[in-house]
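Every protein chain of the complex appears in place save one, which is left out.
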Amino acid sequence: MQDYEDTRLRVRYAETDQMGVVYYANYFVYFEVGRAEFVRNRGFSYNDMEKNAGSYLIVAESHCRYRRSLRYDMEFIVRTRIKELRKRTIRFSYEIIDPSDGLVFAEGETVHVVTGRDGRPRSFAPEFLRSFESDTSAGR
Amino acid sequence: MQDYEDTRLRVRYAETDQMGVVYYANYFVYFEVGRAEFVRNRGFSYNDMEKNAGSYLIVAESHCRYRRSLRYDMEFIVRTRIKELRKRTIRFSYEIIDPSDGLVFAEGETVHVVTGRDGRPRSFAPEFLRSFESDTSAGR
Amino acid sequence: MQDYEDTRLRVRYAETDQMGVVYYANYFVYFEVGRAEFVRNRGFSYNDMEKNAGSYLIVAESHCRYRRSLRYDMEFIVRTRIKELRKRTIRFSYEIIDPSDGLVFAEGETVHVVTGRDGRPRSFAPEFLRSFESDTSAGR
Partner (left out) sequence: MQDYEDTRLRVRYAETDQMGVVYYANYFVYFEVGRAEFVRNRGFSYNDMEKNAGSYLIVAESHCRYRRSLRYDMEFIVRTRIKELRKRTIRFSYEIIDPSDGLVFAEGETVHVVTGRDGRPRSFAPEFLRSFESDTSAGR
């Protein structure tokens, strides 16, 4: 399996601001959509993790660099990767890519900590780690 | 106590769209802020209702008429009223008002149903009804 | 051409609230996505209309009835129709549908007025009217 996941989206009017571009916070929504698809396509879902395993992926850190303006109605790709996987934390990286020329609109990272229902950090379930370690084995 | 509640807000950049005005769905966020303050100032809060009483105010219907453009950085008032209170439903009305001249940017309504944790309709708690009946006694 | 347009979407985490369901204002975002696709698939786009024709579709009214809870990660269809087309106004109707059983999560309407760059009402361009009149000819 390739070590990244591409999700194709289109900018909504709701996501623009009066400057005529995507409002800067909304890139993190795109990252979330990419991250969810990445996880789902490896057999997991946030809902399963939250409801069945009682595990929550709490965001500890987020970061975005904006390169080019993304505008209303434009189509783009969210390319999601796992950059680092540890016992209790996972770091995803993202690129927002123009499908027509491969140029990058924005790129970013998020770091997540696994917690239980009580909000305390815990370790990832072994099957979760196994599913994702192939994505990180390339030493990216 | 007056039968309406005024909440003063200012338009955020995040709430505008590329037309340079507040995106139409965000008026419902303003309505929510007004509704929460209305309820809070009568001794209730959504959190109390949800956590202690196990009561949820589910939205059943929402409506907005847009009269004049509301733009970035403008200050405005959300004027919230109870339009109708029944055993299991409550209808709020809202006006988004220009504090400088009293003109109306938008006006709307929301209808809510009380449910328990199981999602089933239930009646309002008696103390809730007592607190709000004075707001509706004027036969508005 | 069929007189409605179906757009398939999936609920984002960003769109949920602490009740675990889609926040009520976000249905209007879904309506916007459906409306944009409806218009795009008939050869128009908001961007063209705004930039080339100098025409803006200002929202005059919006309405939604919520029937069943839509939750995180659920897939759904936005079914968009033109309910009424006049010289200066257009009324869209929407249904948010469960693709697995056809049941309706929510339904709503929006009314739009055409204006020029100056914000004044104007008439639709003839080619716009021609493109959409077949969608309304069934007397829906």
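Which chain is which? They are A, B and C, in the order written, and residues in each are numbered from 1.
Going forward, a residue touches a chain if its C-beta (ideal position, glycine included) is under 8 Å from a C-beta of that chain, and two chains touch if they have at least 3 such contacts.
Since we're looking at a predicted model, the values are computed, not measured.
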Contact with the hidden chain (one of A:19, A:85 or A:129): A:19
Subunit A residues touching the omitted chain (full complex): 18-19, 24-26, 28-29, 32, 50, 56, 58-66, 69, 110, 119
Residue numbers in subunit B that touch the chain omitted from display: 12-14, 29, 32-33, 36, 40, 45-47, 72-73
Touch residues of subunit C, complete complex, unshown partner: 13-14, 16-21, 23, 25, 71-72
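FYI, only the chains that are shown with their structure count from here on.
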Chain copies touching (subunit A, subunit C) - same or different residues, decided at half shared: same
Centroid spacing, where centroids are CA-atom means, of subunit A and subunit B in whole angstrom: 34
Separation of subunit A from subunit C, taking each centre as the mean of its C-alpha atoms, in whole Å: 28
Junction residues of subunit B - those touching two or more other chains: 18-19, 25
